[in-house]
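In this view, the complex is presented without one of its protein chains, the others remaining in place.
Order of writing sets the chain letters: A and B. Residues in each chain are counted from 1.
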Amino acid sequence: MTTTTSTPSATTMPGAGAVAARRGGLYAAARLPRGTAWATLAASWLVTGGLFGILDAAGASDGFNLVGTIFFGTVLFDVAIWSLALLVEGRRRALDRLVTSLVSTAFVIALLPLVSLVATVLQNGLARFDTAYFTESMRNVIGAGGGGLHAIVGTLEITGMATLISVPVGLLASIYLVEYGRGALARGITFFVDVMMGIPSIVAGLFAFALFALATGNPGIRSGFVGAVSLSVLMIPVVVRSSEEILRLVPNELREASLALGVPKWLTVLKIVLPTSIAGLVTGVMLAIARVIGETAPLLIVAGFTASMNYDLFSDRMMTLPVFVYTQYTQAAGLHAQAAVDRAWAGALTLIIIVMVLNLAGRVIARIFAPRYGR
Amino acid sequence: MTFTRFTASARITAPVAALAIATIALSGCAANERGTGAADAAPASALKGTLSAVGSSAQGAAETVWAAGFQTDNPDVTVNYDPQGSGAGRKSFISGAADFAGSDAALSDDELGGDFALCTPGSGAIDLPVYISPIAVAYNVDGVSDLRLDADTIAGIFKGSITRWNDKALTALNPDAKLPDAAITVVHRSDDSGTTQNFTEYLAANAKSVWDAPASQTFPYQVGDAAKGTSGVADATKSASNSITYVDESGSAGLSIAQLKVGDAFVTINAKGAAAVVAASPLKSGRADHDLAVDIDRTITDADAWPLVLVSYVIACQQYKDSAKADLVKAYAGYLATDAAQQASAEQTGSAPLSAELATKVQAAAASIK
Partner (left out) sequence: MTTDTARRGGIRLGDRVFAGSAATAGALILIVLAAVAVFLIAQSLPALGAGPGELPGTAQNFWVYVWPLVFGTIWSAFLALLVATPLSIGIALFISHYAPRRLAQALGYVIDLLAAVPSVVFGLWGIVVLAPFVQPMYSWLVANLGWIPLFAGPVSGTGRTVLTASVVLAVMVLPIMTAICREVFLQAPRLHEEAALALGATRWEMIRMAVLPFARAGIVSAIMLGLGRALGETMAVAMVLSPALVVNMFLLTSINPNTIAANIALQFPEATGVSVNALIASGLVLFLVTLGINMIARYIVGRRRAFSGANA
């Protein structure tokens, strides 16, 4: 192993790729010794760490800047490994190393805020992540105590309903675009789906409100179902866009083989195209759910605000978790402000966990139904 | 659409539905909502139904307290107060989308001249002051905890003409404080708000020479940082050093509050002084008998008076088309003016209880709702 595998991640290139990579090494002249990458990274971190340490000691900053060290150290590493490889291994391999390190850097940089976010939510959310939170609503609760059950139920029902509306419509539309679509209608849909993604969420809420107020003649209409409709306006374009992308990637050979065997087109789509791309489709749907489950602005307008339980999607106000988080945070005042803020963070944590569970379920389902092939 | 049954979508949505159903089946109902009233028997109240209101976020926290109290007294009633904002509240009430509105501003003459969807035509709507909150000038400066300010200095800071903490105007008022040689970070509301309206009203009345913008619910100058909502300005002020903001007192936890020069004395923020200013102010003229819109006198200089105050109203019909609704609103509005309700909100949210005289007027007005 005297090849590119000295970069940390390269050792793991699976299967034939690794073989090919190893063989590729035969053509190159000099090699950086194994572990150079790790050593360079450690050195870079040390150097920047030292710099920040001096800054700290000189009193230019309050406290040692760990995030800064990792960030600037990693950037320094990118430059260092590229220069090293350029000197020893030549231009092509230097570029390869540079890209490898840049890709890894991108990952580290992106991870920093994400880790920080999750840590913040966990740290603040665990305070009220207790049984009471999941068995109580906020009815007649003053100050501390209470829970978010009414909001959890509302979020599950409204998002579930939005999914029931959006997924069939979105999936069928993307099937139309990929399998049937020709001409103006298809072009129009592709184009306007992108436009639809730019509808600000609050406008979707106002629209759904105006639509149902007009349709029912009730100017004060508030219900979970209207909320689900407004979420669908936001969700459908995401479903269409991601499904379309995934369906397009299904190799035409599969379709042609099926059609050649005399299978009608609709069965080809149902039995060949969809199962082949199910993993990607599920990811897309999960993304779409994730996109809307945290929406605050439209639900604030159309699903309303209540402290009590409401299981009925079609009548009366219904609380949802994002609205709950928002109002608990903005209404945190006076004696028990901290209790409200704690409830808000616990709500955020709950929301993330709900999506996590849905995601897991989606993955299991995708695995069960996906054909066994490929990676 | 029946074909979707065979597609991936149905499989994906299944767990969503299953999870929702599971939650519902398992929980049945929230633990705190299970009929405690049934065991106690003797229903204390015959009132029944749901009151839906939209309105001011300033009185949102207090409404939570009041709704809880009212629902405890009347177990079959649900009060939903949606703290979207005063403007949204008045709009909703006018269009009939809310049974009553909470608003930091009384109905304008234009609005009073129009129609109210829920009221019998011609009967009009009334403003009931139910929530009084002192507004604090709160700051975050290391080592300074007893800042004293007068209206002109506050106006100068928030207009941007006083930019450093060791400005002459500030050191003259605070000879003993160790004011840092640092820039002042002004934090104000980025959203339109009743708090800004009352704050600018106070400055426009008391610092005429400096504050040349009219009172408005939008912060008029481009100075410093803007943040959303009470909690937003409070958080921004807490996270930035050498910063200052104006905020409802209930949201000022963790910040120091400046003393205000009223007349010739420096006054520490106090709820009584705020209530006293409202009590001493005249009602707006030319309104219906039971309309209690207050024309706050910002120049009152009584001892301990705190003229930087916000009054928030409940806006209801004088006469509802639906008599059941009228009974509910009447009972709820009457409850808000009771001593119990005012004390509860004072305890929980730091509001100023209505003076006895005003409370009596509000109760009389509430009783007149038909």
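By our rule, a contact is a pair of C-beta atoms (placed from the backbone, for glycine too) under 8 Å apart; a residue touches a chain by one contact, two chains touch by 3 or more.
The model shown is predicted, which means the values in this text are computed figures rather than measured ones.
Among the chains on display, the ones the left-out chain touches in the entire complex are A, B. Listed residues B:192, B:327 or B:347: the one in touch with the omitted chain is B:192. Looking at A:177, A:231 or A:370, the residue that reaches the missing chain in the full complex is A:177. Touching the chain that is not shown, out of A:137, A:201 or A:310: A:201 (per the contact rule at the top). Touch with the chain omitted from the figure is made, among A:35, A:50 or A:264, by A:264. Contact between subunit B and the unshown chain involves residues 1, 3, 57, 84-88, 90-91, 183, 185, 187, 190-194, 217-218, 222, 224-228, 232, 235-236, 239-243. By the touch criterion stated above, the residues of subunit A touching the omitted chain are 4, 9-10, 12-14, 16-17, 20-21, 23-24, 27, 61, 67, 92-93, 95-96, 99-100, 102-107, 109-110, 113-114, 116-118, 120-121, 168-173, 175-181, 185-186, 188-204, 206-207, 210-211, 233, 236-238, 240-242, 245-252, 255, 259-260, 262, 264-267, 269-270, 280, 283-284, 286-287, 289-291, 293-297, 321-322, 325-326, 329, 344-345, 348, 351-352, 355-356, 359, 363, 374-375.
Going forward, only the chains that are shown with their structure count from here on.
As a whole-number value, the distance joining the C-alpha centres of subunit A and subunit B reads 37 Å. Taken together, the subunit A residues at the contact with subunit B in this complex read 132, 135-143, 146-147, 149-150, 152-153, 156-157, 159-160, 163-164, 167-168, 171-172, 219-222, 266, 270, 274-275, 278, 281-282, 285-286, 289, 300-301, 304-309, 311, 316-317, 327, 329-337, 357-358, 361-362, 365, 369. Every residue of subunit B that touches subunit A in the complex is listed here, in rising order: 1, 3-4, 6-9, 11-13, 15-17, 19-20, 23-24, 27, 29-33, 50, 52, 57, 60-61, 64-65, 67-68, 71-72, 78, 80-84, 92, 95-98, 117, 229-231, 248, 250-251, 253, 344, 347-350.
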